[in-house]
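Note that this complex is displayed minus one protein chain, with the remaining chains in position.
Order of writing sets the chain letters: A, B and C. Residues in each chain are counted from 1.
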Amino acid sequence: MTGDSQHSDDPQAIAQACSEVLWHNDPASKKLGMAIEKIAPGYAELCMTVADDMVNGHNICHGGFMFTLADSTFAFACNTYNQNCVAQHCTISYLSPAFKGDVLHATGREVSRQGRNGIYDISIVNQKNEKIVEFRGFSRTIAGSLLPHQQPSQD
Amino acid sequence: MTGDSQHSDDPQAIAQACSEVLWHNDPASKKLGMAIEKIAPGYAELCMTVADDMVNGHNICHGGFMFTLADSTFAFACNTYNQNCVAQHCTISYLSPAFKGDVLHATGREVSRQGRNGIYDISIVNQKNEKIVEFRGFSRTIAGSLLPHQQPSQD
Amino acid sequence: MTGDSQHSDDPQAIAQACSEVLWHNDPASKKLGMAIEKIAPGYAELCMTVADDMVNGHNICHGGFMFTLADSTFAFACNTYNQNCVAQHCTISYLSPAFKGDVLHATGREVSRQGRNGIYDISIVNQKNEKIVEFRGFSRTIAGSLLPHQQPSQD
Partner (left out) sequence: MTGDSQHSDDPQAIAQACSEVLWHNDPASKKLGMAIEKIAPGYAELCMTVADDMVNGHNICHGGFMFTLADSTFAFACNTYNQNCVAQHCTISYLSPAFKGDVLHATGREVSRQGRNGIYDISIVNQKNEKIVEFRGFSRTIAGSLLPHQQPSQD
């Protein structure tokens, strides 16, 4: 029995393995200092600290970096079923500004998954648990899987 | 007569001056290699080349960087009236992927401006003029202006 | 003590009283056969049966009627604080079709309320609990209240 076949039955193990493949393939999220905190089927939590080069002259975080955190959380949440899943459309609402040094925590949960279409809601809060961003992402399953094909066991 | 008072009457001069203030205050856009190509009242064009560290393992540009280009174009377009204007809500639709080395060109135009609310549409195309992204941004005017107060002329 | 002053302290009583004022003032929702099932602060449940004249030649409900059910549920949910609240922007996603005779049940809950801005999510399911629609509404508080001014108690 190979290590890969371990995740063949368990949704949580599949979700975890998918997130490792996705993370390995995503240098941008790494470079922005994101970290994965929790993965489950249809669910992801990521965090990121607002760095010096993410803010404008008033120390307010550029919306693009908050979007990127939400978007990565969305990607990790929708790619937990070993089926390649891409973003089609996203909406973001800015509720409060984030400042240099803030620790942003993004939680992504599945709202719906029917056929090839999925909807995921991502909320970002700061270290004081104040809501910073609400994001809704619309995904579409495409051809292909994230995990390598499992070999039949040899023994 | 001071230099500042030059832009007091001409909408194009005001738009141009606002974009210079905004650009000076936005190290993130600069760091991503964006450049302003055109500014007019309610209108902005920016470009950005997809750099090595903007792509994933398949050389496809991370959605967050395309969002950031659209979002900056939106900010430059809505901040052309010397009234501070912030993003409230944005939607982005991904039409085609962008790849490493692609030159992305974003055009932002005003759809509506009533009271303190504005709507701006931003389209991103690549160097072959293929549509990559459609973005719609909803802005809100807040207190304050971008340009320094104009001194009455002294002579 | 007057009847009006009953709702002065209790958020649930205020929410209930607001919904009665709103319902009285909304002949369109009544005419479409909607009924209120539950009201609480930031929360509303409404139902509606897909009537003969809401469907097209294939007996599929026109999207506009599903939107109207979601929109009314949104209005009832955001107008539960005795502050006039209007829709600014809404998004609707169609997950499955609804057919003639289906009983649609809409649940609206508050996602966020900061300053004058609110976000509300409305889900519509049919009688088999299948998801038909996901709707997100963005509200803004405006001047005025729903309930008549409370008289000081006379005794």
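We take it that a residue touches a chain if its C-beta (ideal position, glycine included) is under 8 Å from a C-beta of that chain, and two chains touch if they have at least 3 such contacts.
Just so it is clear, the structure is predicted and the values come from calculations on it, not from any experiment.
In terms of the touch definition stated at the top, the absent chain reaches A, B, C within the entire complex.
Only one residue from B:Ala13, B:Val111 or B:Ile142 touches the chain missing from this view: B:Val111.
Contact with the undisplayed chain is limited, among C:Gln16, C:Thr49, C:Thr91 or C:Thr141, to C:Thr91. In the full complex, the hidden chain is touched by chain A at residues 88-89, 91, 117, 138. What chain C contributes to its contact with the hidden chain is residues 24-29, 31, 53-58, 62-65, 67-68, 71-72, 86-94. Listed by residue number, the positions of chain B touching the unshown chain are 91, 93, 95-96, 111-112, 114, 117, 119, 121, 123, 131, 134, 136, 138.
Definition applied: only the chains that are shown with their structure count from here on.
In terms of Cα centroid distance from the overall Cα mean, chain A ranks first.
Looking at contact counts per chain pair, the maximum sits at A-B.
Centre to centre, using the average C-alpha position, chain A and chain B are separated by 27 Å.
Between chain A and chain C, the centres computed from C-alpha atoms are 32 Å apart.
For the pair chain B and chain C, the distance between mean C-alpha positions equals 37 Å. Of all residues in chain A, those touching 2 or more other chains are 91, 93, listed in ascending order.
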